[in-house]
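Missing here: one protein chain of the complex. Every other protein chain is in place.
Note that the chains take the letters A, B, C and D in the order they are written out, and that residue 1 is the start of every chain.
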Amino acid sequence: MSHPILETRDLSVRFGGHVAVDRISCTFRTGELTAIVGPNGAGKTTYFNLISGQIAASAGSVVLNGRNITRMPVAQRTHLGIGRAFQLTNLFPNLNVLENVRLVIQSKAGRGFNMLSMASDHDDLTMPAEEIVERVRLTGHAHQPVSELSHGNQRKLEVALLIALDPLVYMFDEPTAGMSVDEAPVVLDLIAELKARKDRTILLVEHKMDVIRTLADRIIVLHNGALAADGEPAEVMASDVVRDAYMGRELEDG
Amino acid sequence: MTSSPDHLPTMARSSLSDRLAPYGPILILVLLVVFGFLAIPSMSSWLTLTVSGLAMGMMIFIMASGLTLVFGLMDVINFGHGAFVSVGAFVGVSFLLLLQHMTGAPSLLLNLTALLVAIIGAMLATGIMGWAFERVIVKPVYGAHLKQILVTMGGLIVVEQLIIVLWGPEEIYITRPEALKGAITFAGAALEKYRLVAVGIGLVIFLLMRWILRHTKIGLIVRAGVENGEMVEALGYRLRLVFVGVFMAGSALAGLGGVLWGLYQEVITAHMGNEVMILIFIVVIIGGLGSVEGCFIGALLVGLLQNYVAFLEPKVALISNIGLMVAILMWRPMGMIPVVKAK
Amino acid sequence: MLTKLLSGDTPRSPVLAVLLIGILVCLALAPFLFPGVRSVDTAARICIFIVLVASYDLMLGYGGIVSFAHTMFFGIGAYGVALACTHLGRGFDALLVGSVAGALVAATLAFVIGLFSLRVRAIFFAMITLAVASAVAVLVSQLSAITGGEDGLNYRIPRELTPAFKFADGQILGARLNGKLLNYYLIFGSTLLIFLLLLRIVHSPFGRVLQAIRENDFRAEAIGYRVVYYRVAVTCISAAAAALAGSLYAIWLRYVGPDTTLSLEIMIDVLLMVVIGGMGTMYGAVIGATIFVLAQNYLQALMSVASDALTGLPVLPELISADRWLLWLGVLFILSVYFFPTGIVGRLRQRRR
Amino acid sequence: DIKIAHIYGKTGPLEAYAKQSHDGLMLGLEYATDGTMEIDGEKIVVIEKDTQLKPENGKVLLAEAYGDDEVDLAIGPVSSGVALAMLPVAQEYEKLLIVEPAVADSITGSNWNRYIFRTARNSSQDAVANAIALAGEDVNIATLAQDYAFGRDGVAAFKEALEGTGTNIVHEEYVPTDTTDFTAAAERIFNAMKDVEGEKKLFVIWAGGGNPMGKIQAMEPSRFGVELATGGNILAAMASYKDFPGMEGATYYYYENPNNDVNDWLVETHQERFGSPPDFFTAGGMSAGIAIVEAIKKAGGTDTEDLIAAMEGMEWETPKGTMKFRAEDHQAMQSMYHFKIRVDPDVEWAIPDLVRELTIDDLPIPIRNK
């Protein structure tokens, strides 16, 4: 594992009196896949929001590549290399699948303010978009508006947008929730592929233990907004915090 | 026993400003009155201006309350609201003209009875009109703001023209019922009698609306229905019925406002409702869409500020309302008491 | 080549294509096809409103920004030309200076308003623009020494653009060959140019971003577009285009006044034109403006014919009397939104699928 | 045929005025031609055009009337803003425009051109007449007007007319045009007047709706000895004057005030046709109609230059007595009526009893088109 790329220092946020993220200090390295677990409402999504900028921190800082980005707007963080897929699907519902992906690639290419050329002339944007749609197996739906996709397929597109953005730091928030058992592997394989590239940092919020077991290099546990554990998967999974606060009893057959 | 993990979120003490925040609007109102007191040299002028400002605010509130109800609960921007104000005024005034023997008599009781009849007539008429309006005009455009603006604008034009067809193009001049003319002088200040009646009616409406919204499910159903109508139906509520009902109530309130406003102006025209719309919108916006309390305080603020400013520096009165709106939106971008918080 | 000119946005419906070509031909040859003061004036107004409506559609239909200040920008352009003509004297330089200054002022003002208030929720932005627009109207009325107040300004434009200038004798197909004709073609040419430019903007990568922002601004930000910048940019462009439309109007009318360029009524007309034509389809502006301006000018005449035919019946003639034309315009308002929820263009294109 | 265009705001907020004006015009033509609607055997044809109160429409409709319909002259419009936009068109086509009933001074003032005549009164005539009606030694006047050019000009003309009459202007109050609550304005006025000695009057110049009179009266100005005063209005509006018995002012027309044959005919015919007495703007319309017929007769045709020559200095009979087009600015000089309000419960409106007819000679109206 190489140098740290992303770091949060005493990062906190309050909503009214409620401290949703409580002084989290943590470092993430390039090539590493960190799974973030914790009970519902522990602050995982909020932690993500703080890193990617959707929410302003009450205290503490976020440092990317040695640069303090705590006060930067979302779009600028995106250009610096923070990419995010959302827990609740969040797409452009009346645009078609391909256009959704194309927009991401156009953003990356920095052509948003190009006003005098025709968008359809930019083949160099369209082709990679088609390729990514293919990779998440949505080619058949490429020209369908997103609002007509089933839930599972919308989840796949959500992931596709992040892949199209190809940031330095990938943040997945429960990417496979609501995906059927035979479709989920498509996404998991993509994540595994990314991990194999070794030049990207991946943060993954997931509730499915089997996924974590196979993918994670490291697990951090959030509880009540605070960092409760951090370490090797096996070690963390066995710890009391996780057992008590998170796993509960195993499901018994009825 | 269940095995749910105990999850107790960490709580921090909320600061003074956090705890004061909900009272902000009221504080502003109080501050404004105090400011008026300090800035206006003559005590009697201050009293006159304050009371009449509050009364003016109350009349604006009555006209605006229907809009904020429909706007906030149903998310319908009704540019045709002004038409209901006009219709209310015309129907109400027609009743009053019929009951001239009662309004002309110098008896407060007879006068108020006539006024009550006029109000009920106007509210019935505008309520029914609201039903038709909802059915024909608004129903197809729920959820589409822009189309609502246009369609209701079209409705406004049609209603105004129908008023002209029915009542003729001339302005109708009227005088207030005999016992409501003139003023009561108190400590050198003149408090118009009519305005005092308006204050009474306004307060009753305010309290009634508050009670209904807080203690019945109607408010919930409508607010939820706007966000996700399918789900409300799937819970078992006949949403359409509730929507129609709320729209009718909003319209009837506009009609009531119209009667009061018409009697205040002492002249009614088909366009009178539309002429107060900008003021009404300002009140609804600064109050926070859909908040009856906000609308109430906002209306009082507008009424007071207008009077103070017009007294102290008439030139500034040209833009005092707009200035107030911009200032409030800078302070709270969603209005003073936003109903819609989450996003 | 043609598709390139249209930025790839072909009508995609035979009926629409016929309509658009029809309108283009009629406008291009209006002075010869319909000679007559009123009809040429109507054609010129259609042109000017096409620009105005298209610029509004850019902001509304593509940017998803509801503004009530569009006529303010329109008015700024108009007053720009009027003031330049009043103070710089009669000449083409005055027209140019006035138009450019108007567009710049409009864009700057849009920039300031946008920067301050595009962060708030859409409906609030709409209300703020409404407030600013009415404040500007008050200002114009108050500064009557400069603006002429409620009475407006009459001024003189270059002689070459007025009926007094005859560049050739005689008539062609009933059209007098005078400066008015030149004036008309100045308007028509500018309209065509600005419209094609707007069409291009809409289909550029920039246009796509606007669409994305309209759909989901939150996500647009998250994939790296600074939403505020784009919104401000589109507001500025749209304001400048509206100001140009205003300048054209001022050149055509040789008069400006608050009712003519600043009133909320025009704002509503513009909204309606956008919606009748079809939001988010530039061609909607053409269709919407044409139909609406025609209705505004000729509905009354049509109704008086109908009403004369019905004399003797009860109530009906009263309802159809030419004086009640507004009533029917209102009904038209409602019906058009009812039956063309996606506008005429949307409807025509849909039928084809 | 003799073609005349009547271009006016038939629809919109001033619809009621428009109708009166048009009825008056038609009655005037009828009266002046003895019911034949012909002048020297030529039929008079009136074309109506609706400006919808929009200046730009006024412009193009007038151009259409001159250019396409080839009318001999045009009349209108109701609103001053529209009139001002139309003036240059008359000059461009070199044809006559008779302005009726728009009142702005600048129509026969700074924006005038030689093709413009006006039968309507101008604001100065209103202001001067009111000044004469209110003036007196030891009279103190406060004014209330709308805060825009029209209101300020009106007050300025009023003040000018009061100069040298010994009347004091104590206070000038201007409020936004759309004001509905007059409490603050009234307080300011009361504060300014309460310590003044002598007769105290508040003169109100107000155009459009939101009439402040009743609202100020409700605040009981009599506490400070202040009386309200204002000019005349249409009958419907005069209903609200019932709260002001004894109020004095000057009006442009009330059907019982003038005493002449034309007016008698008008009142009788109007009652017969419409079941109501003629109103404020009916008289003006009729004056314009008669003026046209007289001018064409005098000029012997409809040539514009002949008409101008005939009309400059022309005197003719109207429901308001003899009017005269002043040669310098083509403004019709005419009588105004000083009134005092009387309330009769059987009449729907308050009656402005005639105190004195202010004739052309009584009214020194400045010439402002130079």
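As a working rule, contacts are C-beta pairs under 8 Å (C-beta built on N, C-alpha and C of every residue); 3 or more make two chains touch, one makes a residue touch a chain.
Keep this in mind: contacts and distances are computed from a predicted model.
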Quiz item: Looking at UniProt, which of "Dihydroorotate dehydrogenase", "NADH-quinone oxidoreductase subunit J", "Amino acid/amide ABC transporter ATP-binding protein 2, HAAT family" or "Molybdenum transport system permease" names the chain that isn't shown?
Solution: "Amino acid/amide ABC transporter ATP-binding protein 2, HAAT family"
Self-check item: Contact set of the excluded chain (shown chains only)
Solution: A, B
Self-check item: Contact with the hidden chain (one of A:Asp123, A:Asp182, A:Asp199 or A:Asp240)
Solution: A:Asp182
Exercise. Specify the residue from the set A:Glu32, A:Glu158 or A:Glu174 that touches the hidden chain.
Key: A:Glu174
Exercise. Can you list, in ascending order, the subunit A residues touching the missing chain?
Key: 15, 37-46, 87-88, 148-153, 173-174, 177-183, 207, 209-210, 245-254
Quiz item: What subunit B residues would touch the chain not displayed?
Solution: 2-9, 217, 220-221, 223-224, 227-228, 230-239, 339-343
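We adopt the following convention: only the chains that are shown with their structure count from here on.
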Exercise. Please compute the C-alpha centroid of subunit B, do the same for subunit D, then give the distance between them in whole Å.
Key: 38
Quiz item: Approximately how many whole Å separate the CA-defined centres of subunit C and subunit D?
Solution: 36
Exercise. Give me the residues of subunit C that touch two or more other chains.
Key: 138, 142, 324, 326
Quiz item: Counting only residues that touch at least 2 other chains, which ones in subunit D make the list?
Solution: 15, 147, 176
Practice problem: Please give the residue numbers of subunit B that touch subunit D in the complex, ascending. | Solution: 42, 45, 48-49, 52-53, 56, 164, 168-175, 181-183, 185, 190, 192, 194, 264-267, 269, 271-272, 275-276, 303, 306-311, 314-315, 317-318
Quiz item: How about subunit C: which of its residues touch subunit A in the complex?
Solution: 4, 7-8, 200-201, 203-209, 211-212, 215-216, 218-227, 230, 233
Quiz item: Within the complex, which stretch of subunit D touches subunit C?
Solution: 10-11, 15, 50, 53-56, 59-61, 63-64, 67-68, 80-81, 84-85, 87-88, 92, 104, 106, 111, 147-150, 176-177
